[in-house]
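First comes the structure, then the notes that go with it.
What you see is the complex with one protein chain gone and the rest in place.
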Amino acid sequence: MAAGSRAGGAAGRLRLPAHAGSALGVGMLGIYLSVLVLLPVAALVAKSSTGGTDAFWRAITNPEAVAAIKLTLIATGIVVLINAVFGTLIAWVLVRDDFRGKQVVNSVIDLPFALPTIVAGVVLLALYGKGSPIGVNVAFTRLSVGLALLFVTLPFVVRSVQPVLLELDIAMEEAAASLGARSWTVLRRIVLPTLAPAIISGIALSFARAVGEFGSLVLITGNLPFKTEAGSVYIFGQVENDNLPGAAAVSVILLAAAIVVLGALSFASRRMSRHVQ
Amino acid sequence: MSSILFIHSMKKAVMKKHSLAVLVSLIAAAIGLSACGSSSGSKELALVAYSTPKSAYEKLTADFQATSAGKGVTFSQSYGPSGEQSRAVANGQNADVVNFSLEPDVERLVKAGLVSSSWNQNATHGFVTNSVVVFMVRKGNPKHITSWSDLVKPGVQVVTPNPFTSGGARWNIMAAYGAQLKEGKSEAEAQAYLKQLFGHVVSQDSSARNSLQTFTAGRGDVLLGYENEAITAQKKGEDVDYLIPDDTILIQAPVAVVGSSKPAQEFVKYLLSPAAQETWAAQGYRPVISGVQGASKFPKPPGLFTIEYVGGWKSVTDKFFDPETGIVTKIEQGLGVSTSK
Partner (left out) sequence: MSSSGAGAAAVSNGPGGVARRAPTHDAERAAERAARARKLTARTLALGYLTLLLLAPVAMIFYRTFEHGLAPVWDSITAPNAQHAFWLTIEVVAIAVPLNTAFGIGMALLLERGRFRGKGLLGLLVDLPFAISPVVVGLSLVLVYGKTGWFGDWLTEQGFQIIFSVPGIVLATAVVSLPFVARETIPVLRELGTDSEQAAETLGASPWQTFWRVTLPGIRWGVVYGVVLTTARALGEFGAVSIVSGRIEGQTQTLPLYVQDRFENFDSTGAYTAAVVLALLAMGTLLAMNLLTRRTRRRIGA
């Protein structure tokens, strides 16, 4: 199936037709996107530049801001890698494995989104702070930033890989194995390349979410500037301080970082799916 | 081949036509709903306040409705972080009466032309409640913390909200600063103390409530906070003691009428009445008028001072909390330099 995707490219080479129906559809998508994303982002960029380039530069070179941005990006990088590995594994187990309680496990995967972050924060603090029942105390350290981010981004890779695995024909894996391919070869040559776009999609979403995450971080990290203060928390401080241009400037920088990473990931994803063919 | 793409474009077109209808009708429904909400009776008062006094207002609004002035008045109530609430009103949230934790939050509305510039020209200077900055400590005060200088002793860990994310946390900082001046120190010495104090701060949560959560979860030896919140925390069964330092700041929370509605003015008048002040006192707030029953349980610390003692909010905001040049901003940045070494 993977080999058949894109149908060689004969259809792919065609341009989108200037058909009236299509134009209406695309127009609707455009309006929706503008109302929800384009206009607000434009307003944000406009706000960040109200103080001129000088103020913008000062806002983003402020050492506290730099430390917060750095912490956010590094923690996010580590978190998405862990997500990629464990998310894929969890998705695989949920689709191909069978055990008692599987449906329950499957149904709680999305809860990190639905649970209000304050509740998640309190509970994570109780479990992994002082007096932790398993003796792990990471509260108020940089590890806690990673822990909170892992929690809120857990569903992404799992839920991106799961549908592809469900659609992926198991016969191909079987055929490969029956032809004597070793399991590692099956994985590397058949399963992973097919899953790659989905894994990357999940990574991209995790990355974006982790960069912007605020609620779950505030309780467990302690928000110490230069130590555990993440970018989004710093931004909140600037907002609270009526320094809206400063907040917008730092947001724009995080946004730019996200754009670069997301762009690179989507490029990689395209390359890979072409590679499969 | 081109028909393949035609299929897709048709698909999109048909689907979108449907969703257009859905979108229009749903948004219309939503707007209709909200219109009903905001346009109800002329005697509805919109109260927008900071988070802490919510439980006090439960009783105060009911009591007001029982008075002749408050007959037939209904309330819509909104509670949240002081700065956020103030910005919301400035940005168009409907409000008749506002109660914030900091004077500058009212001044923002004066600047926006929503609150009369004479809002504080009354007997209580615009304030509706008082409180003081206190030290919350572990049961039995195991570290024997009694004064500001104890906070910077080796090994003492201090929890306070971040003064940049929590407007209210600024009271803590100014209490610490003013207390040094009270003790006869110079401004430079007082600033040096602040720097030392920040070196002992182990958690700077985003709000006072989060700080309390952090503290009760076992972090730190002392929590800087409001007296009324310490009283509430104890009432709610949190395992904390608190003590009032000899030199501390008087926290004054402002109330103001937005616009000029008569019931709003009546409500503010009621909030300042002896009956209402008694309710405030029962909730742990210090009354702003004298002769209120229950006021005697609040000891007056010998070195009590107001924000005017350290220059007033206008000067303090620029001098200490300017996001680029403020004294506290610089201290926080200095911490980064020392920790990165």
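Labels A and B are assigned to the chains in the order they are written; within every chain, residues are numbered from 1.
Criterion: contacts are C-beta pairs under 8 Å (C-beta built on N, C-alpha and C of every residue); 3 or more make two chains touch, one makes a residue touch a chain.
Here the structure is a predicted model, which is why all the values come from computation and not from measurement.
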Query = Wait, the hidden chain, what does it touch out of the ones we have here?
reply = A, B
Inquiry  = Out of A:G52, A:G77, A:G131 or A:G263, which residue would touch the omitted chain in the full complex?
reply    = A:G263
Message = For a quick check of understanding: of B:Q65, B:Q93, B:Q196 or B:T306, which residue touches the chain that isn't displayed?
response = B:Q93
Request  = By the contact definition given up top, give the residues of subunit A that touch the hidden chain.
outcome  = 1-2, 4-7, 11-16, 25-26, 28-29, 32-33, 35-41, 43-44, 46-47, 85-86, 88-90, 92-94, 96-97, 99, 105-120, 122-124, 126-127, 147, 150-151, 154-156, 159-160, 162-164, 166-168, 170, 173-178, 180, 182-184, 186-188, 190-192, 194, 197-198, 201, 204-205, 207-209, 211-215, 231-232, 235-236, 239, 244, 247-248, 251, 254-255, 258-259, 262-263, 266-267, 273
Query = Which residues does subunit B use to touch the chain missing from this display?
reply = 3-8, 10-12, 14-16, 18-19, 22-23, 26-27, 29-31, 33-35, 37-38, 46, 48, 51-52, 54-55, 76-80, 84-85, 88, 90-94, 209, 232-233, 236, 238
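By our rule, only the chains that are shown with their structure count from here on.
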Between subunit B and subunit A, distance of the C-alpha-averaged centres to the nearest whole Å = 34
Parts of subunit A lying in touch with subunit B, wherever the complex brings them together = 10-11, 14, 16-17, 19-22, 24-26, 28-29, 58, 62-64, 67, 122, 125-126, 129-131, 139-140, 218-219, 222-227, 229, 233, 236-238, 240-243, 246
Key: Residues of subunit B that touch subunit A when the two form their complex   = 1-2, 4-6, 8-10, 12-17, 19-20, 81, 83-84, 108, 162, 164-167, 201-206, 210, 213-214, 217-219, 321, 323-324, 332-333, 335-337, 339-340
